[in-house]
Each structure stands twice: as structure tokens, then as C-alpha cells.
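Below is the structure I would like to discuss, written out as C-alpha cells.
Left out: one protein chain. Kept in place: all the others.
Every chain is named by a letter (A, B and C) in the order it is written, and numbering of its residues begins at 1.
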């Protein structure tokens, strides 16, 4: 196995390689630790007093981690050429593959994690804030956990519904802010100084955060505010309802997929030992409850027999 | 195509015309931008200092947008006569149709967006607050997005349940306010000055907003307040449960509709290429997940075959 | 029809009489208005300045409404003897029936609404706070709305689960209060003066109300507080999950009941016009969506035919 292939098999994401290898897993764990240390250092840097004491140590952490991130990035770009040819893309030569990889959103997150460091050498503008996006790399790695995959699927499937719910929330925020401005402006000219300033109150109330820095004081303002808090409950319930329904659908999908497998297995007569093994494998892949799976098999077997009679 | 027909086809809502045309879509996008600019200007007007600088610009935005809204409204009333005859209504002559349109809730929202401007010429009373309801026009347009349609369906289907939940919330608000008044009145005569004043605390607590401007200080008040915060969780959970169940039902309905189509298609024997096209069309219309649709088809095909045996 | 029967038919609850009659509905509406006026008066009484001005009017409202409530209560007790004999109870003579009625929870709520008034004549102790429970009578009447019935069913079915969730919440409140007391006591001896006092902070945080009157200030306290806020999200999600699942089950139950009816109807061959009427009646009774009902009928018809082949 060439060096390029070896790199590829350690760095390759689980979804491309056939399985999530132990070496890849270990490498990812190390990377997560490095990211946490790095972001922790970045945070400590802002604590008054700390930079004076730990200046050297924090700098070393920063330089070393960027170095590792850079080597990793270069190796990823270099080794991605060992990946399989994707039928959809026309990228077939190694360099075309590399270019396609560099443009992928995953690689851009990686690039964003190292670029600010190099840019800060040339640019006078303070880019340190960009370093925080390094934590996004944890998301990128965590993507291989099954629960995170489901979470991402649910959020992506329901993104339109969530955007619709948030749009309605924003419309009502604008209406609430305008009304409260006209109601409370005379009583509290400093707090509700303008409609844009009142938006803060409206949003904080509709999302039920309720800081208490802006609160209606007039009787009419309180009646209207009460109305808005009740609306807040409903706006709050919308995303919960959307995501809950989506999670339930994902569960249903898993169950349907398992049923499909069971049926195709039952079609050719009896349930052989190999079939049971196969079903167990599918069940584990779908992350289905063992008892649930058994019940599905039993119910379908019964159904099959009653049809054969 | 006459001018009236052309207007109708651009302005017509998607549900009436057979499809949401590109020209309509573009027109709606422009309208949304105009509304946002207009409402933004309305908000800026209240920021101290801004009117002095931007008085002229804000006035121009207001006049121009009302002008466009007015032209649009007039054209809509004029062109709606090109719409199809509704079997339910007796409106058959153009003027009857127009009158029916003017009375429709959608047209009233449009009218409300322009009327305050013209009324303010004649009436001395300040009607500027009414301008905020122009943002409702965004809802009216957004209605054509599928997610927004589902959201509206869900809210309409469950309006009775939500009202029931809110009624119970209000009843308990009254009880909580009365109790806290008798408990805390002596300790904080200014904050819990009367039962109506205590309603504010009760509502803010039961909706878990918790501003902190009114907080019980006595031991008994805190015990009772703790009880109310726990009840708040349950009241919060009710709308979430209601909407979540409704969203799940909508999903189930979509799946059932798709199953119905698949069955009617499978009835006449094999799954021809045209059938597959038809199913794909229905699937896209129902906004169903591709994988889910495939599984449904497969499971039903299997069921069909096992019955034929 | 005797006077007693007439009373019974107006006052009888919908579940006992075969249908919710118009006269009963009107009477209930009047009662709700009276209760709202009465509770409103009770609230106004506590507003400083109001009793001085409206003393007479408030007293008249109180006396008149208690009079009406009393007459209603007496008539209810008197007329309940016209009700059907319950097979379960041994109450067969009119007076036995009346005594059984008086002991029913519904009648006790009614009694509680009038008793404080009469007691206050004899007892020196201030019982005015009990008057607030008159609002519970609205719940009692509202019970006949279908949404409220579902809400009550859901809450009753899940009461054990909700109590379990709240118990766990309370256990963690105790643990959180103890920990925060030992962490924050030295820094804020007045706010976190004792564990019972810290319970207030723990509960307000775990229920995400967050008044802000007690807030950890030490670094360790904030880390621990952050942990508690995250736990708060989970405790919040529990009742939402419980109620949501319960609502979904209720929906499923309705659908199953309708399926059962459709099957029994389809059994005797074709779907006659009378069958359609019957199904429509059941559908309306179950408050099922029209489209959903149609789909269920269609899918079951199809299933029936394919079995007959």
C-alpha cells in the first residue's frame, strides 16, 4: 500500500470508506482533543491577567495546532486522489479530484480553520475571531456518529418548515415591536426609544427568554405584553412540533426499511440461520430496538403464513 | 390575450391559476422587497435623529410604495373578473365577481395596507401605527410556499385545541394571581398592588418568560411561585404536544394519499414507465421524502403480489 | 313535561342528556358571562381606589351572582332526580339520587362557589380568596367542548407519566439547590442563605423561568449553573414529549375507531347511501378530518376488494 493510500485510509470519512476504521477513529479522537485544547487556549487568551502569565504557552499551542491542521489539510488534499471515482463528477485525474475536494464544503471548513493564522501575518486587521469557527470541525468529525446523522437529517428535511416558522415569528416580532412602541414610548422613552429598539423586547418576549431589561410598565402595555407572552408559547411549540414529527417519521422510515428487508427475506420460504444473521446486521445498521425488530419479524411471519393458507 | 387576462395571470394566486408562474413569482418577490423596504422605513422614522436627516427620503419611499400598492390593488380588483366562475358563489358578472373579491379576507389585508395613507389626509388622528400591518402582506404572499401551507393547515386544524389550552392557561393565571396577591401583598404592596397587577406576574411565570420585575419574596410566596413554575412547564408542553401531533397527522395523511395513488396504479397490473412518472409527480407534489416513497411502493408491490398468489 | 323535568333538561350536562340542547347551551353561555363578570368584580375590588368609588356596584354584582349561583345549585340538586338511574349506583329514590349528586366532584365545585359567601356571614375569618375558585366553574362548563374533552383525556391518561417527570424534576431541584448552596453561600450569603432558599434558584432555573433575582456569581457557580440550565431543557422536553405522544395516540385511536366502523359497514357488501350517511355521522362525532376519512374509506374498500378476488 502506497503512502498516499495509507493516508487516504486514515483520513477518509466513514461514509466513503466501507467502514469507520479503528485508525481513523483514533485519529479523529486526537483531532477533537486538539481542537478543544486550541479553542480553550483561544478563550483563555481573553481572560484578563492570563495572557501576561501564559503568553508563551498559548502561542505554542496556537502554532503547533495550526501546524498539525495544515499538515492534515495538505495530506487530505494530496490523498483524496486515492478515493473512488464518483460517477456523477467528471473529476478523474488526481488533480481534478483534488480541486473538487478543495471546493467541497467539508474542506472549506478545514481551510477556514487554518487560513486566519496565515492571513494575520500579512493583514493588519485582527482576524482572531475567525479562529472560533475551528469548533465547527468537531461537528464535521462528529458527523459520523449515528445520532448526529439523524439530527442533521432531521434538521435538513425540516429546514423549510423551520424557516417558515421563524419567518412568521419575525413578522409578529415586527408587529409586536410597533405596537409596544406606540403604547410604551411616552412612559419609558429611554427603553422603548424607537421601533428598532422595541424589536429587542418583542424578540426576547416571543422567544420567552425574558431578560427583564425592557419591560412594559403601563397597564395597556402589560395587557399587550401578556398577549405576546401567550403567542410566544405557540411560536415556541411550532419548532418542537416540526422536529418531533420529523423524528417520528425517521423512526417510521427505519421500521419500514426493516419491514422491507424482512419481507424480501421471508419471500423465499423459511427463515434460515443466515437470514437471521442478515436481519440482525440490518437491525444494528438501522439502530433499531432489538425487541421492536423481533416483534416486526414475528408479525410479518404470521402475516406470511396466514396468506399461504 | 387581453390586458385584463395578462394582469390576471401575473397577479393570480397560485391556488387559482394552475401553476405558480415565473412572472407571478418574480412579481411577488418584488412585492416582498417593497414591503420590507417600506416597513423598514416606517421603523427608521421613529429612531431619534433619523427623521431630521432622512425626512425627504422616507416620505418618498412611503408615497411611492403606497402608489404601487394602490395600482396593484386596483388591477387586482379589475382583473379578478377574468378568474373562473366559482360554482358555490352566485357571482357571475364581472362586477359581482369584483365585489366578492373586495370582500375576501385577502383583499381586505391589501386594502388595510393602503387605506391608512389616504385616511390620514382627511383624519387628524394619527393612523401611522396601522402601517405595520403591511407586513401581513408578506404572509399573504408566503402562503404559496408549501411549508407555510402546512404550517397554516396545522394551526387551523388545531385552533380549537390551542384555544382550549390557552383558556385553561388563562383560568390558572387568574387563580395564581389571586393567590399570590393575598400572599405577597403585605410584603410588596407596590409590586403586587392588586389582583389585576398580579396577573402580570402570573402570566409571565406560567409562560416561563420570567422578566424578574415582579418576584415573590416571602417564603410562602416562593413555595407557591415554585408550584406555578412547574405548572408553567405543563402549560408549555400542551401546545407543543398539540402541534406535534398535528404535524405527525399531516405526514401520515401525505403517506396515505401516496399509498392510495400507488394502489390505484398497481391495480391495473404492472408498474409501467408512465406510472412511475405519475408516482414521481405525486410524490413531488406531496413533498414526500424520495426514500420513503420508494419503500411505500416496494411494500405495496409486495403486498399486491402475495395477494395474487 | 313537569317543572322538574324542564329544569333537568336545561341544566343537564351534555354527556347525560343525549345531545347538548340549544337551551342548555344558552344557559351555559349566560353562566360563563356571569362568572367572568363576578371574577372581574372580585379583581377590581383589590385595585386601590376602586372600592371607594364602586363599592355599591361591586357589592350588588357579588350578591346577585351568588343568588343566581345558589338558585342554580338548588335547582340542580332538585332536578337531578329526573336523571336516568345509573346501573352502577344503588341510588334509585329521588333523595338518594340527590345525595349522590351532591357528593359528585362537579357539584362540590358548584358548592364551593357559593359557600364562602354564606360562611363569611358567620365566620370572622376572611374567606374572600376562595371566591377565585369560581373560575373553575368555567372549566366545568367548557368540558362539553370536544377540544377540552381531548385535553382532559390526554392529561388524565398521562397523569402518571407527568407526575413521574415532575418527581424527577423535584429530586434534581433538591440536588441542585444543595450543590449551589455550598458553592455560592460564601460569595452571596444573602441570596443563597440556606438550602431551602437555594431551592428557589434551582426551580426557577430548571423550569427555565430565570427571573434573575438569584444568579450565581462565582466561576464554579456559573459552570454548575450552566449545567443546570442544560438539564432544564431536558426536563422541559419531557412533558412536551409525553403530551405529544398522548395526543398522537388519541389521533390514532380516532382513526382506528373510524376504520372499525368502515370495516363493519363494508362487510355486508357495497357502500349504500345510508352507509355513507352513517360514516359521515361517525366522522363528525370523532372530529376527524374529511380528507383523512375519505382516504381511510378508499384504502379499506380497495383492501376489501383485493381480498374478495
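We take it that a contact is a pair of C-beta atoms (placed from the backbone, for glycine too) under 8 Å apart; a residue touches a chain by one contact, two chains touch by 3 or more.
What you see is a predicted model; the values in this text were computed from it and never measured.
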One chain is left out of this view; which of C:25, C:222 or C:278 touches it in the full complex? C:222
Touch with the omitted chain, as defined above, among A:53, A:108, A:139 or A:227: A:139
At which residues does subunit C meet the chain that is not included here? 157, 160-161, 163-165, 167-168, 171, 174-175, 177-179, 181-182, 185, 193-197, 199, 205, 208-212, 215, 219, 222, 225-226, 229-230, 232-234, 236-238, 240-242, 244-245, 248-249, 253, 256-257, 259-260, 263-264, 267, 304, 307
In the full complex, which bits of subunit B touch the chain not displayed? Write them out. 208-212, 237, 240-241, 244, 248
By the contact definition given up top, give the residues of subunit A that touch the hidden chain. 39, 42-44, 46-48, 129, 132-133, 135-136, 138-139, 142, 145-148, 150-151, 154, 162, 166, 169, 196, 199-200, 203-204, 207-213, 235-236, 239-240, 242-248, 250-251, 289, 291-292, 295-296, 298-299, 302, 306-307, 309
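Just so it is clear, only the chains that are shown with their structure count from here on.
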Specify the chain most distant from subunit A by Cα centroid. C
Taking shared numbers over all numbers used, above half giving same and below half different, the subunit B and subunit C interface sides are different
When the centre of a chain is set as the mean of its C-alpha atoms, what distance in Å lies between subunit A and subunit C? 39
Length of the line joining the C-alpha centres of subunit B and subunit C, rounded to whole Å: 28
Contacts with two or more other chains, residues of subunit C listed in rising order: 208-212, 240, 244, 248
